[in-house]
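Here the complex is missing one protein chain, while the rest keep their positions.
Read from first to last, the chains carry the letters A, B and C; within each, the first residue is number 1.
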Amino acid sequence: MQLFTCPFCGPRDETEFHFGGESGNLRPDGTDVTADRWASYLYMRDNPKGAAREIWVHMNCGEFFVMERDTVNHKVETSIALDSAEHA
Amino acid sequence: MTRRYSALSLFKEGLAGQKGWEPAWRSPEPKKTYDAIVIGGGGHGLATAYYLAKNHGITNVALLEKGWIGGGNTGRNTTVVRSNYYYPESVAIYDLAHRLYEGLSADLNYNVMLSQRGMVFLAHSINEMEITARTVNAMQINGIDAEIFSVDDVRRVAPMLNFSPNARFPILGGGWQGRAGTARHDAVAWGYARGASRLGVDIIQNCEITDFIIEGGRCRGVHTTRGSIRADRIGMAVAGHSSVLAAKAGFRLPVNSYALQACVSEPVKPILDTVVLSPGTGVYVSQSDKGEIVIGGALDRIPSYGQRGNLPVLEGVIAGLLEMFPTFAQLKLMRQWAGIVDVVPDSSPIIGESPLPNLFINCGWGTGGFKAIPAGGTLLAHLLATGKHHDISRPFDLDRFAFGRLLDEAAGSGIAH
Amino acid sequence: MRNLAEKWAVVPDWQTAAIEVPGLAIRSLAGLSQYLVSGKLDAWSKASGVSALGVGAFGKAEGDCYAAQVARDRMLVVSATPLGIEPGWHDAGFGVTVVSAGLQVFEAEGSATAELIARATTLDSSAGSASAALSFAGANAVVYRHGDRLRIHVDRGLATYLWTWMETAARNIAATAKG
Partner (left out) sequence: MTASRLSSGGSAIDRSRPISFNFDGRTVQGFEGDTIASALLAADVAVVGRSFKYHRPRGIWGAGVEEPNALVDVAGSVRATPNTRATTEPARSGLVAKSVNASPNAAADRNAFIDRFSRFIPAAFYYKTFMWPDWHLFEPRIRAVAGLGKVDPDWKSPGPADQINRHCDVLVVGAGPAGLAAAKLAAGAGKSVILVDDQPLPGGSLLHRDAEIDGKPAAAWIDETAAELKGAGHLVLSSTTAFGIYDHNLIALNQRHNDGRPDTLWRVRSRQIVLATGAIERPLPFANNDLPGIMSADAALAYLRRYAVLVGRRIVVATNNDSAYEVAVALATAGADVTLVEIRKNALPAAPSGVKLLAGRTLVSARGGMRVEGVTLDDGTSLAADSVVVSGDWTPTVHLFCQARGKLAWDETRAAFLPGDPVEGISVAGALSGAVALSDVFSSAAKATSAIGETKTKAPRSTGAEATGGVLAAWPIPGAKGRVWIDYQNDVTAKDVELAARENFVSVEHLKRYTTLGMATDQGKTSNLVGLALMANITGRTVPEVGTTTYRPPFTPVPLASFSGALGGELMSPVRRLPLENVHRANRAVFQEYGGWLRPAHYGGAGADADRTIQDEARRARQSVALFDGSTLGKIEVMGPKAAEFVDFIYYNTMSTLKPGRCRYGFMLSENGVVFDDGILVRLDENRFVVSCSTSHVASVHARLEEWRQDRFGRGAVYIHNATSEMATLTVSGPNSKKLLEALDLGLSLDDADLPHMAIGEGRFGEDAVRIARVSFTGDRSYEVSIRADRAEPLWARMQETGKALDAVTIGLEALMILRAEKGYIVIGKDTDGTTLPHDLGVDGPRTKRKNEYVGRRSLFTDVAVQDSRLQFVGLTVAEGEPPLATGTHAIAKSGGKLRSQGFVTSSYHSPTLGRPIALALIERGASRHGETIDLQHLGMLRHATITGPCAFDPSGERLNA
């Protein structure tokens, strides 16, 4: 059972959180976006082994945030609220 | 040296102290060049190498494995073999695998212990019965053996289930595939390895890919911890680590890596004769020939490459099991583990040439790769040998994501996304 | 068609329902006015006269009118009497929604309250947390102390579940104390 840190609430049990996708996957607006670009936004992932930068939500308070962690040893580095994170 | 496996050879070897058996596969030093390279010594990679040699006569093949063959998901899954899928495209691929499994022990001269004890997928509500009917109808139309089970039918095949009307998830019936069952996972890997090695394939263990050799925009080989190895056709089947190799080759995949847990109880005398799946509780269970209750876990909720189990998911899975099999509460958990699986948005595999020409991929099987090993091997071998898709693999090309032509079995079974 | 009501516990009569084991008593608390308030909490405080500082998890609230923080920019305001503030969006920059009936309130007291917490959440009750929203027996709840007692606000639809869960936990607490 991992401990994640909600930027507002502090450390909470992993079961209170939900994975929201990779950080930096910006949404292209409009209908003239190419099929490849749209598919890339919808589906393609870096899925890094090791250092990762991801969006998570703390379901109890609803905070969306960017978390940096390691996908192998599960060490959590930082948590920053989505609206104060760069290139979220 | 004794090569052929049979009751007679076992008997003869018994008289001679079992000392005449030859190695199950050779462990040669890697050569500088091959006609083809297969990356990944799991079931899919080994099957690919075997079928390259057997179906296409391409025997100058290197199979490169980072650790030890069969040490990844092939040796960590719950060994279920089935083909009860909804879409015709899925049926085609899993049925191919299923049929090859049925002849595999004879083909490989290696007992993979395919045990077709049938599988029941339970329905816990009227709505689930309707969805089951829809799925069974689709299977019948697609030529797969499937039938609807009444409660009494379910009771006949799995009497230990909780048939109380007061159960949290009462059993109203379900679907049944009689040809489904289990196979011995290690035997599948070792059987393919032995078969491939005998046909000339070099199985090279402890050989990790450090980079791809890319020349003129095409893949021409690999750099490894055991030197550079060249070939003009390279296939990769490295479930769980597909994205890592893709990144080295310069492209991305629609894949997230998650841990999938499984666990077994201590061995007990036979109490469960079929495979039982209860989608409502997430229970996916069978009893091994050794007597262990083999419990398939739910996917973890946190992307990870850490090959280990955790507690919350395990608790939920076991709670579901005990709700469906209350008397199993007297059993003890003996071992818990996890494998890393490729999770793809539509939960269907990806097979085809990658964005890097000459490099072909077989990945994205999610939680269901084991049952597909013979098909995954056949289809990747076909791609490597001919450079072209087999009809069965065409729908599973990576290009389906841009076209929007996803093959989502979960969506097909009535789940709105 | 089986009547599934037969297998689910009847919704308790909240006026009389009680869980009592040595060291622990739990009751339902009726009549509190509850409001979700989001946005500029200072502006809200100015308009309502209620403090803009809500208590966090296991924090200690006091008095008849107070707030529990449930998110960075959201509070659950609790009052013994209705507040004279209009629900809806206020141009000062906050929104108000009445949830007086939407959240059921339970109150637990006694020396074994810590034992109840230890079964309901993995959160360390001595460590505190900025928001009082947490998973309590698997349900999203707002949990803090009011005086000597523990108050738990939970979605009305899940109140019967939480009650049954607390009955089970209380039995375990009693058995542990005895064993």
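In this section, a residue touches a chain if its C-beta (ideal position, glycine included) is under 8 Å from a C-beta of that chain, and two chains touch if they have at least 3 such contacts.
All values reported here derive from a predicted model rather than from experimental measurement.
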Touch partners, limited to displayed chains, of the chain removed from view: A, B, C
Contacting the left-out chain in the complete assembly, out of B:336, B:354 or B:393: B:336
Among B:48, B:78 or B:105, residue touching the chain not depicted: B:105
Selected residue (touches chain absent from view) among C:47, C:83 or C:99: C:99
Where the missing chain touches subunit B, by residue: 5-7, 9-11, 14-15, 17-19, 21-27, 67-68, 70-71, 75, 88, 105-106, 109-111, 113-116, 125-127, 130-138, 140-143, 147-148, 160, 168, 184, 186-187, 190-191, 205, 265-271, 281, 289-291, 306, 308-311, 314-316, 318-323, 326-337, 345, 402-406, 408, 410-417
In subunit C, positions touching the absent partner: 1, 3-11, 36, 38-39, 72-74, 88-89, 93, 95, 97-103, 115, 118-119, 121-122, 124, 126-127, 138-139, 155-161, 164-165, 168-169, 171-172, 175-176, 179
Residues from subunit A at the interface with the omitted partner, ascending: 1-3, 18, 20, 27-31, 33, 35, 38, 42, 55, 57, 59, 62-64, 73-74, 82-83, 88
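Rule of thumb we're sticking to: only the chains that are shown with their structure count from here on.
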Pair of chains whose C-beta contact count is the highest in the structure: A-B
Euclidean distance of C-alpha centroids - subunit B vs subunit C, Å: 47
Gap in Å, rounded to a whole number, between the CA centres of subunit C and subunit A: 30
Residue list for subunit C, restricted to those that touch at least two other chains: none
Residue list for subunit B, restricted to those that touch at least two other chains: none
Contact set on subunit A toward subunit C in their complex: 1, 6, 8-13, 15-16, 59-63, 81
Touching residues on subunit C, where the partner in the complex is subunit A: 56-57, 70-72, 74, 121-123, 127-131, 133-135, 140
Residues of subunit A defined as touching subunit B within the complex: 1-2, 13-15, 18-19, 35-36, 38-40, 42-50, 52, 54, 71-74
